[in-house]
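Only one protein chain is missing; all other protein chains are in place.
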Amino acid sequence: MAKAASNTEAYLRMYTQMVRIRTFEDNANQLYLSAKMPGLTHMYSGEEAVAVGICEALTDEDRITSTHRGHGHCVAKGAEFKAMFCELLGKAEGYCRGKGGSMHIADQSHGNLGANAIVGGSMGIATGSALRAKLQGSDDVTVCFFGDGATAQGLMYEVMNMAALWKLPVIYACENNGYSEYTRTEEIAAGSITARAEAFGIEAHQVDGQDVLAVNDLTRKLVARARKGEGPFFIELMTYRYHGHHVGDINREYYRSKAEEKEWKDNRDPIIRFRAHLVSEGIASEEELDALNAEIEKDATDAVAYALEAAYPDASEVNMHVYAA
Amino acid sequence: MAKAASNTEAYLRMYTQMVRIRTFEDNANQLYLSAKMPGLTHMYSGEEAVAVGICEALTDEDRITSTHRGHGHCVAKGAEFKAMFCELLGKAEGYCRGKGGSMHIADQSHGNLGANAIVGGSMGIATGSALRAKLQGSDDVTVCFFGDGATAQGLMYEVMNMAALWKLPVIYACENNGYSEYTRTEEIAAGSITARAEAFGIEAHQVDGQDVLAVNDLTRKLVARARKGEGPFFIELMTYRYHGHHVGDINREYYRSKAEEKEWKDNRDPIIRFRAHLVSEGIASEEELDALNAEIEKDATDAVAYALEAAYPDASEVNMHVYAA
Amino acid sequence: MREITLSQAVNEAIAEEMRRDPTVFLIGEDVAEAGTPFKVLSGLVEEFGTDRVIDTPISEPGFMGMAVGAAMTGARPIVDLMFGDFIFLIMDQLCNQAAKTHYMSGGKLTVPLVLRTNLGATRRSAAQHSQSLQALVAHIPGLKVAMPSSAYEAKGLMKTAIRDNNPVVIFEDKLMYQDKAPVPEEEYLIPFGQAHVKREGRDITLIGTSSMVQVAEKAAEMLALEGISAEVIDPRTIVPLDEKTLIESVKKTSRALVIDEGHRSYGVTAEIASRLNEKAFYHLDAPVLRMGAMDVPVPFSPALEDLTVPTPEQVAANAGRLCAGELIHAA
Partner (left out) sequence: MREITLSQAVNEAIAEEMRRDPTVFLIGEDVAEAGTPFKVLSGLVEEFGTDRVIDTPISEPGFMGMAVGAAMTGARPIVDLMFGDFIFLIMDQLCNQAAKTHYMSGGKLTVPLVLRTNLGATRRSAAQHSQSLQALVAHIPGLKVAMPSSAYEAKGLMKTAIRDNNPVVIFEDKLMYQDKAPVPEEEYLIPFGQAHVKREGRDITLIGTSSMVQVAEKAAEMLALEGISAEVIDPRTIVPLDEKTLIESVKKTSRALVIDEGHRSYGVTAEIASRLNEKAFYHLDAPVLRMGAMDVPVPFSPALEDLTVPTPEQVAANAGRLCAGELIHAA
């Protein structure tokens, strides 16, 4: 069971998805730097193994809730570049017709219930999706992504309590990237994050968030158990964001050193590590992977070009969708 | 140190205060039953050792925050019957000029920052009082009273986190009386309540809330340590409310049995237990204690009579105190 | 026609809709065996079981958020919020999440949920259990807001709310739970955005919401004795608001008094009065007056609390002065 994904196809898909996220973010950042992006956006680069390791353990029926740093989750759950870039640029062909933007991107077709600009704001939504699954006897699982900073929101403890009491099929995935905005996690989180979940009787795990296989193995096991009614579960994924808090956070040495960033990028990069594994295990050659990368790069370039040319929503859409029919 | 209160005077004061609470509540209930009380009120009877054991470890400089079930805290922190009954009857001589009533009674002169009708609503206030103490270099301690039901409010985890991070002189006192309204604690609290505090790095204790000496001993130790900057602390006090959730909750066998109530009243009553201890230790005779009880009873009867005759606030007060000058 | 209480009406509406649609469920504190402190939901857990009548811990933001997630994924939750005052606790989930999801997703996600809660003072419950906070939610696009004024409206609006594909907030008057009114045995729904002319009149239009409809009706009776013919209108939903009916009435009577139990300033009456002023200005013989709860936290003392809410006497007095052409400013 735990080995179900250890085959060439699954591994290559995980590699592909990680590279797709990195490539998406590089292009999004470029759009910002060239002043083509409305507003600000939060880069997921560095954290790819978390979203991919988890989402590859899910089906389209399974739901996720995402965060302000949500492009990675969106790609990992199956979204296409074109509709994503259109959304980031506020175009009508975006996943949300340009109305949501980066911080609210949702992709219902793949079970992504949406990014959220309220830190912790989706914890209730994810738990409620799991409650619905239980009530309706459906065996889908919901994963709630959130950051270390979001553990300071009281809502999390309220919904963990109910999830535990009612054995809901939800997995709380805490992406601990060491910072919330410009503050180190130690300064904002007392005690132990996993112990907090355990205190509610929730089985909690800590895992290396830069190791896509470790993340995926653990998640597949927990998802299978959650489907059988053994949930909820909690995972703390130790990871790192390469960029600033958002694309505009350039001079950040006052809160974290260049040396620290270099250490993570050089020695713990999830893509470099997994690529080395694929090559050393003979699953793919350097050339094959380069070709894959190039294909993804082209896909992104095309999508960006398409999105830049795409139309904005018509003015008449401004007061459409306030209420559902 | 832990023995500082183990003298006749302190013991008799604790006994007196417990009897005063019980007597206050009996009279308040009587006012309700005779239709002289506006609205509903929540009886503290059965939980006296909690409020008294804790408040006897505090000075007037120390602050408490109280709950909807707040008469016990109010009496224990030093309030007078007259102004309390006046408040419960909405009279101008009440602690809050009749504007607060039972659920908002406050007694600033003794450091009672007030009852609160929002379950968990005072957790921030208590923690903020402790923050103020720390910032101003004052050595007072704040005790936050709340019920087992209130542990479901996310606010608690938010403020415990900050209290732990900043080592604030606050003691969280969870009065676990087995029920929140008409629901048993097991049905609404997953895992362990003390473990939740511990997960934030907060030292937590569970204590028999029907044993006033145990409560007082523990609290005195923790208060002394909190004054030295070793806080925060968490105490779970196992206790029981004798009445319904509020005075109107009469037929309650659908959620708890008469046998269970009888068991607590007959075998675990904090006043009966402590009285037996006082007599067996030779601290007071039955006669002396009876005399004390009678005095308290008279005090209450007088206060009720006074309050019933007292004047309502003048109509002109209705829009006074909306804003402070 | 049989008469039932407002409490029974709500109970019936929910039971009928739960029978009709298996995706409807109830969630809140002490909703199951206890049937809420007001006993409005008594009996439902016996029929529908604890899977569909769910007792929660005291975690209002938590279960409100969960309702949003359940609604987004195919269920129709009815959230029971024990006191309207607790709406402050769930504003983020209600206003940042539920209200905006359909729009932010470009119309792809829907959040069909009902938040039922209450309003109303003079119950000696003091400042944190007596507020009438409808103005706050009415200000947030994406929410609909219903304010039933009797058992009849309570049933019909609740059924419509449950079938609506948007988040709907229903405020019941907690003082009215035991009040009876004729309610048909047959099924009926009351469409949103359709005001009800409770009483026809010529001289002045009294527009009341929820608890204030009764107050307006009593005032109209008093005014009739003085020879003043008052029209009484209940908007029934304040979002959407049936402007048309209100405006037509005011064009006919030339005078209006709007009454709502929320605080007067920055409250519901301001919006209604403003729309009447904007759209019936040239028909008005006098300024549109507003009455609401005093701008004070609700005091506990009975001697003070009763002063804070408009009474039929005060409404009649103000209406009388308006009709007499006195330029008055209702306090």
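By letter and in written order, the chains are A, B and C; residue numbering begins at 1 in each of them.
Here, contacts are C-beta pairs under 8 Å (C-beta built on N, C-alpha and C of every residue); 3 or more make two chains touch, one makes a residue touch a chain.
All of these numbers come straight from a predicted model, not from anything done at the bench.
A.B. asks: Wait, the hidden chain, what does it touch out of the ones we have here?
C.D. replies: A, B, C
A.B. asks: Any idea which of B:34, B:136 or B:280 touches the chain not displayed?
C.D. replies: Of these options, the touching residue for the absent chain is B:136.
A.B. asks: For a quick check of understanding: of B:35, B:250 or B:324, which residue touches the chain that isn't displayed?
C.D. replies: B:324
A.B. asks: Of the residues listed, C:116, C:198 or C:263, which one is in contact with the missing chain?
C.D. replies: C:263
A.B. asks: Which of these, C:66, C:114 or C:127, touches the one chain of the complex that we don't see?
C.D. replies: C:127
A.B. asks: Which residues does subunit C use to touch the chain missing from this display?
C.D. replies: The missing chain touches subunit C at positions 85-89, 91-92, 94-96, 99-100, 103-104, 126-128, 135-136, 138-142, 238-239, 262-263, 265-271, 273-274, 277-279, 281-282, 284, 286-290, 294-297, 299-300, 327, 329-330.
A.B. asks: Which subunit A residues touch the hidden chain?
C.D. replies: Missing-chain contacts on subunit A: residues 38-40, 90-91, 96-104, 116-121, 149-150, 152-154, 180-183, 187-189, 254-255, 312-313, 315, 317-319, 322.
A.B. asks: List the subunit B residues touching the unshown chain?
C.D. replies: 63, 65, 94-100, 104, 106, 108, 113-114, 116, 118, 121-133, 135-136, 142, 154-155, 158-159, 161-162, 165, 320-325
One rule holds for everything that comes next: only the chains that are shown with their structure count from here on.
A.B. asks: Based on mean C-alpha positions, I'd like to know which chain lies farthest from subunit A.
C.D. replies: That would be chain B.
A.B. asks: Cα centroid separation between subunit B and subunit C, in whole Å?
C.D. replies: Taking the average C-alpha coordinate of subunit B and of subunit C, the gap between them is 37 Å.
A.B. asks: Take the average of all CA coordinates in subunit A, do the same for subunit B, and state the distance between these two points in whole angstrom.
C.D. replies: Averaging C-alpha atoms per chain gives centres 46 Å apart.
A.B. asks: If a residue has to touch 2 or more other chains to count, which residues of subunit C qualify?
C.D. replies: Correct list: 56-57, 59, 61-62.
A.B. asks: Please set out, as single numbers or ranges, the residues of subunit B touching at least two other chains.
C.D. replies: 152-154, 187-189
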